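Encoded as structure tokens, the structure appears first; notes follow it.
A single protein chain has been omitted; all remaining protein chains appear in their positions.
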Amino acid sequence: MTNQIQGLSFLFPEAILVFFAIGCCLWGVFTNRSALIGTYALLGVAMSALSLPASFGAGKNLFFGMLTNDPFSAFFRQVILIVAGLAIMISLDYKDLDRADLGEYYFFLLTIAVSLMLAASANNLLMIYISLESISLVSYIMAGYSKRDIFSSEAGMKYFLFGAVSTGMTLYGISLIYGLLGTLSLPAIVGQCSTIMSEPAAGLALLLILVGFGFKCSLVPFHMWTPDVYQGAPTPMAALFSVGSKTVGFAFLLRVFVLTFGKNFESWPLLASMLAIVTMTLGNLTALEQTNLKRLLAYSTIAQAGYIFLGLAIATPMGIKAFLFYLFVYALMNMGAFGAVIIINNSLKSEQLEDYSGFYRRDPLTAVTFAILLLSLAGLPPLAGFLAKFFIIAAAVEAKLTVLAGIVVINSVVAVYYYVRIIKFMFLHEPSGQAAPPGPCRLHLHLVLVITAAANLILGLWPHAILGWITNLLRMG
Amino acid sequence: MVNVAHLIPLFPFLAFWVNILLGKTLHRASAWISIIASLISMVLSISTAQGFLAGAGSYPLGTWLTFFGQPIAFGVIVDPLTVMMLLVVTVVATLIMIYSVGYMGGDPHFSRYFAYMSLFTASMLGLVLADNLLMLYIFWEGVGLCSYLLIAFWFERPAAARAGLKAFLTTRIGDTGLLLGIFLLFAATGSLSFTDLSKANGPEWMLMAAALLIFSGAVGKSAQFPLHVWLPDAMEGPTAVSALIHAATMVAAGVYLVARCFVLFAAHPVCLEVVAVMGGISALMAASIASVNNDIKKVLAYSTISQLGLMMLGLGVGGYSAGTFHLMTHAFFKALLFLCAGSIIHGVHTQDIRLMGGLFYRMKTTGITFVIGTLAIAGVPPLSGFWSKDEILAQAFGPHPVLFITALLTSFLTAFYMARLMLLVLFGKSRSELQTHESPVTMRFPLVVLSFFALFAGLLGSPWMHHAFQKFLAFQVPYPSEEAPSKFVMGLSIGVSLLGIGLAYSIYILHRRFLPEGIRAQFGWLYRLLMNKYYIDEIYEAVFVQPFLRLCRLSFRFDMAAIDGVVNGIANLVRRAGGILRRLQSGFVQNYLLIQTIGVLIVIMTLLGKLCFQF
Amino acid sequence: MIPVHFLLEVSAVLFCAGIYGVLTRRNVIGILISIELILNAANLNLVLFDRYWGSTDGLGQIFALFIVAIAAAGSVVGLVLVIAIYRNGKSIFTDKFNLLKW
Partner (left out) sequence: MFPILSWLVFLPLGGALVVFLLPKKEVGLMRGVALVSSLAVLILSLRLCLGFAQGKTEMQFVEVSPWIPQMNVMYFLGVDGLSVSLVFLTALLGFLACAASGCILHRQKEYFILYQLLMTGMMGTFVALDFFLFYIFWELVLIPMYFLIGIWGGPRREYAAMKFFLYTLAGSVLMLVAIITVYFSATPHSFNMLELRNVTSTLDFPLQIFLFLAFFAAFAIKVPIFPFHTWLPDAHVEAPTPISVILAGVLLKLGAYGFFRIGFPLFPAAAHYFSFALAILGLLNVLYGACVAMAQTDFKKMIAYSSVSHMGFVLLGLAAMNATGFNGALLEMFNHGIITGAMFLLVGMLYDRAHTRDLNQFGGLSGPMPVYAFYLTFCSLASLGLPGLNGFVGEFLSLAGSFASYRILTAISALGLIITAGYFLYMLQRVLFGPIATNPRQYSDLQATEILTLTPLTIIMIVVGFFPIVILQFQETAVQGLLKWLF
């Protein structure tokens, strides 16, 4: 029983989030319009974050091994809370939400956050499936959140159909694993899996599992939903999908494929690195000709997922380190970038690239911070994005996979084109048409941008803290 | 004894800067700054000469740079050759500058002209003082620059600008050879110093190649065949410039260079042979062209080429002192001739000799000095040209019959065309209504002084003064002793000179025709060939210049189309690939699922295949 | 006693039928039903393997129950989205929805 009580203390941050989510829901029942609901939700995330360190003291295996309290879970939960906080902040000033049911909106948002956090600690395939589904179900709704918007509905629909099939495949894979081993607990599987890996069914099962996870991370060929959903969904949600869901997807991949099956799954490095390469290349190439910003960012996230996944594919300590660092930095970069898209959409009512012309003249702060974020995404020094890519390349080189490193760098050159093209429109072009007055000051959004841009700059030059954290974490994990 | 030799070029150099920077304020006074600077140089040169006679010699000044671990010193060489050159250059330069005061009087860029002249003087003096090939090369290019600037001095004239370009480029071809020669010499011997040349030992072929490459520099500078084409065009510059640079001093630098490196050539008979043959070709070719040309300056220009060729020939047949002797006398009488021509042009405002005539009576001083110059170059004793030319003929006589005949023929032609020039310009009746006037005193004074030199400078090397000049040159220099001219050679030389003058007289004064009908009809092709300078310019244009320019345009097009095309092509290819790949995203969700399923199937196939077949 | 492999084959057929349905049906409701087939294939597997391993904790069966519940929730969400899209696009055929593409 002590185990379970300890477990409750572990779940304290999640509990706070649930509490605030229900609060949001109730508040929304009474008044729907209050912008304070968002602030309230933000408060919930903040309190949850404050309570997070205390939860690390709980034991390692919780709830009959359904959850684990390992360093990775700690890492992912922190990332998720940061992302959730940023998502709420960019939602606060999202104009298209002005007439929506805010109570509902923040309820769902916090629910996703809770599911993400649970997923981060899931240590049993059953738990993984449940958390995966609970993230997905809420996400489908959120993607189709703008009820009167056909684009949003279509996005929701596509997300749902694609997701349901993918998770169905994963489920089938899990059932096969259960059939092969008779257990779903990951630590138990570690001990046994060496016996089954020669069976074709094991490979089939793992591959089917990979479908669902790859769907979350939008790895090629499980990525097809990504651009459509990001484009149609409300922008803060797209941001959350692109970062939160991906974080969890990668957490699953790390836990299942690297930590659990890793050593016995001989095809993994080859399979994963092929997938990573295809992912980054396809993402980058397809992004080149995009004109809708959200769609462009969607393809960019696909490419970024490829880089991140390469860290897992290499799966050396250096690879894992690079993977974690990249994921962290990616969360910051991408949230900021989507924030910038929201600001610009607020003032221009457009997400088309050509309408970004001369945006620098209208709102220099946004333009400059957005440019920093884009350059960081492109991986140019001295920004954090560079360091992240640097580690990935370093991991590849260290593992004597110099060819992979070469592919990564060439990809990053291709990527620069479309990132810089956005910058080109914002800075090099003159504003077209009549100069619309800049929208009202959107404090939160600017704050998000400044924070993420500054973080990218600082992490690029002084990554000590994060690096130390990750190194420490790897030593413990 | 104070060494002052290194200060000689300094003053003209300072004068250059003063004139170029303060030109606007100085205006007329800039001429006197340049003249005074040259005068100081002249005085210093004389004192250097005295010092040399008193036993002073070369001395180093410092290190310029390190070259393959060897310091390249810049130092001053003081030997008979240098002393002679110093005196010639300073005297002629000073006189010509004085002349220019009058000649360039009305020019708006008066001070710039004198600045360039001073810079030239400085470079030329530096050239003759340089004690190693590298320093020589530096000043060598310096005089080339001044030549360029002064040829293109009247920049509004497109022809002048073109001529400047041509001069610089043509000489640069030779200079590049010289540079390579310097490299090669250094590679072979490890030294560039002139004093080390005599003990130069290295691979035979390298030394030979070096000597030939060095000679190519001389060919360019001294306008020898095949790089002679620039000199006639260079006559676009002011005539005083032509006198100083393109007659007396700079073009002689090539001869000076060969003389300076004479030991190197002398050690390889083949090289000497080449020098002699090239000189002979140039001499005869230029002399033949000069015989038909109608531009007073061009005639003199070809005459210069011819005379320089003769000097080369002299050096080539081993006549070290003969060549240099002719260099000195030529400097005086050719400068004189050019200045006279300048004076005439100044008076009649045309350069076409067919429009002149009878000027002797209206321009007394110019006329008399012109006659003296003509007789000197034609080799009429006892004027200076006779003695020096005689030396060369004497050297060639005997061992080199072909060269000797060439030289003799050149002498004949020289006498002929100079007489033709003189007769057409000065005598006979005026053939057009040209206003003429005698030139101002600043222009006449140098003429008188130079004609004095033209009259008597040759005596220094005559038997009457026991070949003092030759002995002076051989002083401290271990060169092979040379033949003294025999009576036979002398007689022959006088004979061809008089023959040439006589022929010209009979054609142009007695028959008063430019060319008798019969001859013209019979030798029409020859005449056209000569009038067109053997079509060498046209051949160069067609064989080198135009194909090269075409090559340049072609390479530019290649650059744009091929190289940049590949770069842009790759970029476009990548972008187009993106454009195609995005079409995969059809918008139909079931297509997406299909792609996903196919992807999974492919992976399964490979994985299963790998498991089953262990590939 | 039905042989294990027989049931496994049934579930595999179910799974493939589900995938096939998902790929071929143009009606969203039809696709929803096909998804249920996939889930049920997994359910069948889980229950089968539970028996096969003779597990004491009944993990497979519990999992199956979870799936049933989640599938129900999933269907609800799916139907919600079908209604939303019908309201906006007046159609529930997937080949009518390709506003978002390229």
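Letters A, B and C mark the chains as written, and numbering starts fresh at 1 in each.
Everything below uses one rule, namely that contacts are C-beta pairs under 8 Å (C-beta built on N, C-alpha and C of every residue); 3 or more make two chains touch, one makes a residue touch a chain.
Bear in mind that the values here come from a model prediction, so they are computed numbers and not experimental data.
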item	value
Chains shown that the absent chain touches, full complex	A, B
Absent-chain contact - pick from B:F52, B:F114, B:Y137 or B:F472	B:Y137
Given A:L375, A:A388, A:I422 or A:A453, the one touching the chain that is not displayed	A:L375
In subunit B, positions touching the absent partner	20, 63-69, 112, 137-142, 145, 148-149, 152, 155-156, 158, 160-162, 164-165, 168-169, 172-173, 176, 179-180, 183-184, 186-187, 549, 551-553, 555-556, 559, 563-564, 566-567, 571
Residue numbers in subunit A that touch the chain omitted from display	375, 380-382, 386, 390, 393-394, 397-398, 402, 405-406, 409-410, 412-413, 416-417, 420-421, 424, 427-428, 462-464, 467-468, 471
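The rule is simple: only the chains that are shown with their structure count from here on.
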item	value
Selected pair, greater C-beta contact count between B-C and A-C	A-C
Whole-Å gap between the CA centroids of subunit A and subunit B	78
For subunit B paired with subunit C, centre-to-centre distance based on mean C-alpha positions, whole Å	97
Residues within subunit B bordering two or more other chains	582, 585, 587, 589, 593
Touching two or more other chains - residue numbers and ranges from subunit C	19, 22, 31, 94, 97, 99-102
Complex interface listing, subunit C residues touching subunit A	8, 11, 15, 18-19, 22, 28, 31-32, 35, 38-39, 41-43, 45-46, 48-49, 52-53, 55, 59-60, 62-63, 66-67, 70, 73-74, 77-78, 80-82, 84-85, 87-89, 94, 97, 99-102
Residues on subunit B engaged by subunit A in the complex (per definition of touch)	574-575, 577-579, 581-582, 584-585, 587, 589, 591-593, 595-596, 598-600, 603-604, 607-608, 610-612
Partner subunit C, residues of subunit B touching it in the complex	582-583, 585-590, 593-594, 597
